[in-house]
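Data block below; observations after.
All protein chains of the complex are present and in place, except for one that has been dropped.
Chain nomenclature is as follows: A, B and C, assigned in order of appearance, with residue numbering initiated at 1 for each chain independently.
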Amino acid sequence: MADTQHSMDAMAELNDLRMSEEARPLYEHVKRFIKETVEPMYEEFERLGEGKTDIWSYAPGQLEALEKAKDEAKKQGLWNFFLPDAETGEGLKNLDYAYIASELGKNPLASESMNCSAPDTGNMEVLERVGTPAQKEQWLKPLLEGKIRSAFAMTEPALPSSDAKNVSMSAVLEGDEWVINGEKYYISGAGDPRCRIMITMVKTNDGPDVNRRQSQILVPLPHPGVTIMGPMHVFGDPDAPHGHMHIRFENVRVPKENMLLGEGRGFEISQLRLGPGRIHHCMRSIGAAEKALDLMVVRGMTRQAFGRDLIKLGGNLEKVSRARIEIEAMRMMVLKAAKAMDVLGNKEARVWISMVKAMVPERVCAIIDDAIQLHGATGVSQWTPLARMYANQRTLRLADGPDEVHHMVVGRAETRKYTGEEEDPAMAAVWRK
Amino acid sequence: MADTQHSMDAMAELNDLRMSEEARPLYEHVKRFIKETVEPMYEEFERLGEGKTDIWSYAPGQLEALEKAKDEAKKQGLWNFFLPDAETGEGLKNLDYAYIASELGKNPLASESMNCSAPDTGNMEVLERVGTPAQKEQWLKPLLEGKIRSAFAMTEPALPSSDAKNVSMSAVLEGDEWVINGEKYYISGAGDPRCRIMITMVKTNDGPDVNRRQSQILVPLPHPGVTIMGPMHVFGDPDAPHGHMHIRFENVRVPKENMLLGEGRGFEISQLRLGPGRIHHCMRSIGAAEKALDLMVVRGMTRQAFGRDLIKLGGNLEKVSRARIEIEAMRMMVLKAAKAMDVLGNKEARVWISMVKAMVPERVCAIIDDAIQLHGATGVSQWTPLARMYANQRTLRLADGPDEVHHMVVGRAETRKYTGEEEDPAMAAVWRK
Amino acid sequence: MADTQHSMDAMAELNDLRMSEEARPLYEHVKRFIKETVEPMYEEFERLGEGKTDIWSYAPGQLEALEKAKDEAKKQGLWNFFLPDAETGEGLKNLDYAYIASELGKNPLASESMNCSAPDTGNMEVLERVGTPAQKEQWLKPLLEGKIRSAFAMTEPALPSSDAKNVSMSAVLEGDEWVINGEKYYISGAGDPRCRIMITMVKTNDGPDVNRRQSQILVPLPHPGVTIMGPMHVFGDPDAPHGHMHIRFENVRVPKENMLLGEGRGFEISQLRLGPGRIHHCMRSIGAAEKALDLMVVRGMTRQAFGRDLIKLGGNLEKVSRARIEIEAMRMMVLKAAKAMDVLGNKEARVWISMVKAMVPERVCAIIDDAIQLHGATGVSQWTPLARMYANQRTLRLADGPDEVHHMVVGRAETRKYTGEEEDPAMAAVWRK
Partner (left out) sequence: MADTQHSMDAMAELNDLRMSEEARPLYEHVKRFIKETVEPMYEEFERLGEGKTDIWSYAPGQLEALEKAKDEAKKQGLWNFFLPDAETGEGLKNLDYAYIASELGKNPLASESMNCSAPDTGNMEVLERVGTPAQKEQWLKPLLEGKIRSAFAMTEPALPSSDAKNVSMSAVLEGDEWVINGEKYYISGAGDPRCRIMITMVKTNDGPDVNRRQSQILVPLPHPGVTIMGPMHVFGDPDAPHGHMHIRFENVRVPKENMLLGEGRGFEISQLRLGPGRIHHCMRSIGAAEKALDLMVVRGMTRQAFGRDLIKLGGNLEKVSRARIEIEAMRMMVLKAAKAMDVLGNKEARVWISMVKAMVPERVCAIIDDAIQLHGATGVSQWTPLARMYANQRTLRLADGPDEVHHMVVGRAETRKYTGEEEDPAMAAVWRK
């Protein structure tokens, strides 16, 4: 790709996709912890939640079970290791974290048990890099300790988020306070009763530089001006109690000091949380594809029709093969993008990140869809995880920039090889969330 | 296709896909009735249902509103016209009904308002053709009058329904009663509190002729041995109160007289309900695709990104074109299959029916998926009908024989041109509802 | 589609896709003539051509054999029936001609034997409609008699022909002569030694109206200023002696009277030859797909691997099914587009024509490709017609407007339903031969 612009050595380095020696013990430890602590806790958690009537709260005992696992993780030193190259964390390379993320993806509570769950991870990264000492004390500390949870309010219902210039929620400085008005939706995690802080993308000026109009402001929750209108469904599923909420802001007043980094620097901050989240998402997507393939093969070998195993009928075995080939190709691409971030930095690696973001969820959807088909009606039901997995992956094709925007980024990188033109900053700004 | 086996004249006739002159007034009448009566009723019905706490019942006033519309339909003579060539009905040709079905597909209560909704339509057809006078009196009459509703229990959770030989629920004659044991699932309509009769596919012998082992028995509801275990979800949606139920039969005893047509003639009956249902489904699917295309175009022309209408960005306009081309091609194929049934009969038309069943839902899914993508996150939410439409169409690819089985039927018809071999009766038996 | 803009009756009429009673005897006669006269002649023609050293000439006896068949066709009244609704021809409907075209497609010399071969057909239509009496006497008469052949010079190597405004070859009036300079390529039929006249698209002014800059001028061949640079290959095949020639025009002087219709009316003439040619091409494409499917099935049933017929391995039978479904869907679409031309006229039917042009060759390529795959290495060799058929169909996706332009036409027709805007005349001008 951008090979010509970098030294031969850096490019050669990009193809060393081994996990580092240093990360191996952590990787093994995480796997063991999931097996020994998270999985039993998850079973108890699910059992406690059965028959719960208010889907937007936790059942008695649920949070206690989760907290106990978190304490154990802290005790074992498996905590906050998501933070890349930070004094507060393990300083894991993106490549190493990509390997670990694929394990975290195997249990719905694994990430949270080790304080590595989205959107807290991105929010903590931002606070750690650009927060003032007071902001860090008030919000980063309890987040790092796992005492509270957080949200990131970016997408708006009235504007296509594919174009990063499209932010309309306004914040106006009145005296010592920012006054915020507008609407956001698909705010993940804002349904959780423990959610206490929300980083909010707003428009603070109408100046000529379209990339300096945005700011990011901290809004504590609950807040009198913040109304949660309801959950956005995903193929009919509200994903409670986490929730992807539709939120209205009416004269939401927060102290001037809640501005992050400075007025007009919203895009700049987006650059910080840029790529890693996508790599982690995509690595977990590959885990989902592996799961779908497993289910497809087991189903195909344990059911018969017309006197033969389903897997041997028609083109089913070729579908299995194509799924395996796609999975291995996606895995290498995600690892390479992670490595590119380690070697070249997030900004230089952005085309690799767009490549995996445009590639992975679309193909994982297709693999899950094939698995659904082989399961017959059971495939779309609640009896397998496939329908929910499909809904998740389908949504990823729309989140953090839809596929089309990432294809534009990749396509334009090719044309720039011929023109030498600079990248459109608005396009670069896609790299947020 | 089978052109060589039929007279030139019949084949020429197949390409006259015009609605008949006689059906036009009915077609116009149905359109008018939907607009003037069904649509206002549906709005009231929806309003009355808001805030309902038991999703498995109707809210006060809902059924009254529906019944009023049904009375009006009866009064206007718009009743039971689904019955093809029957003394009890309008004697509509399949081709004419296909045109009308596309209108019925435009409102969720249109079919029921005119007593033309599945699975009642298929059940009434069967009872009318093979029922005894007593069975007709007891079940067909109230169904034709719209007094009760019905279900058809065929699919089982433990066996791939792609192979029609795969029925395991047993019925054993003990004295004057059949005793039924087993499980069925995805029994549509069995959740409705008005459901009073269920046609049940069972296995009544283990004889050497695999196509004579099945029987169809009438089971009245509610019944002490029939336990509704719960609804099967479709991408997380229970579709209440209609419901696609999971049902257990434990020593369900019904009188000997409840057997339809005769022991071992289950497949034979399936032939009767064979094709028309699929054609109607597919015609409604085309309506769904039209709706998705409309939504896609409107969204694309009313949202902007990067300074242009979404519809003009990237390959979006080509997606619109491909959707239009697919829709027109599918429409002609459905009409031709309907015509083939009229001219050649259900049995001779079976390859045409398989062609549309294998073709339509798969492609409509793809069109809806493109429409979702253009809507961004809103596309998977409850704010547009797209997610639910997708789930419905996706399920159709698994119901009434999965795509793969219909492709087998079509593929083997090609090979038989060279071999002259007879069709595998088990494959023919796929042709059930 | 455009349904709303036309009367209900016309729209209903569109779905009557039966061949007319009047055309049936001609259809049967053409089939008989091909079998009894053309096929034996073609065998002799091929045999005479074996070992020919100059691929750009005919071998002794070849043209004599062809002329004899043409005389026989004339005698039997099977001559020039391509001319739609013309006093000079049979006045066939497009729908009827579409049926006949599928038969003409079955032998490489069938069309020419009955004086119905491209590009002569389009050229004769144009001359008949807009030619002066002198032009008709000099060129139309011998063409209608099959004495000479012709070419149509439109595409240029230096400009994308997807945009009809892109014509650069200039014609300047000097005294009583037009002086033409420039280059054209892919001029089909210009390699034939009998080619005597070429209709040439040129630019005659630089005025502000981009749709009035073009003109069409008659250039007699051979001509001292016209140099045939060589044949354009199609996947390595020069298609001699017909040839798709690359031609240079250097100070080509022709009398002022050779201008067709008038200076600046080139686009207008293009409208005349607009749609029919595409329908005929597409009908022949469907014949090619049928041939590929036949070959695929026969191969699959006569070869074995791993102990089973090839056709039963993996997804092969599903490929057969998908091919059959595509073929039937395409056939109905082509017939409907032909009917739309008959009922609505060429201009109103243009979206239907674009639909089939964008749909058919792409899918036929895919069907032939599947057939190639089932044949193994033999599939790409000269031992089956598949490789050449693929090359032909692949080329059709680029000729007469590439797929992308036709998708634009169809997509914009959808958006115009909402805007009411008029069609871009430059886009309309795509409708040339």
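Keep this in mind: contacts are C-beta pairs under 8 Å (C-beta built on N, C-alpha and C of every residue); 3 or more make two chains touch, one makes a residue touch a chain.
Bear in mind that the values here come from a model prediction, so they are computed numbers and not experimental data.
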item: Candidate in contact with the missing chain, chosen from C:57, C:170 or C:395; value: C:395
item: Of A:174, A:209 or A:318, the one touching the omitted chain in the full complex; value: A:318
item: Chain C residues that touch the omitted chain in the full complex; value: 155, 157, 159-163, 166, 185-186, 232-237, 303-306, 310, 313-314, 372-373, 376-383, 387-388, 390-391, 394-395, 397-399, 402-404, 407-408, 426
item: Residues of chain B in contact with the chain not shown; value: 314-315, 317-318
item: Residue numbers in chain A that touch the chain omitted from display; value: 1, 12-13, 15-19, 293, 297-298, 300-301, 311, 317-322, 324-325, 328-330, 332-333, 335-336, 355, 358-359, 404, 406-415, 417-419
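The rule is short, and it goes like this: only the chains that are shown with their structure count from here on.
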item: Maximum centroid distance from chain C, chain identifier (CA atoms); value: A
item: Cα-centroid distance, chain A relative to chain B, in whole angstrom; value: 40
item: Shared interface positions of chain B, touching two or more other chains; value: 404, 407-408
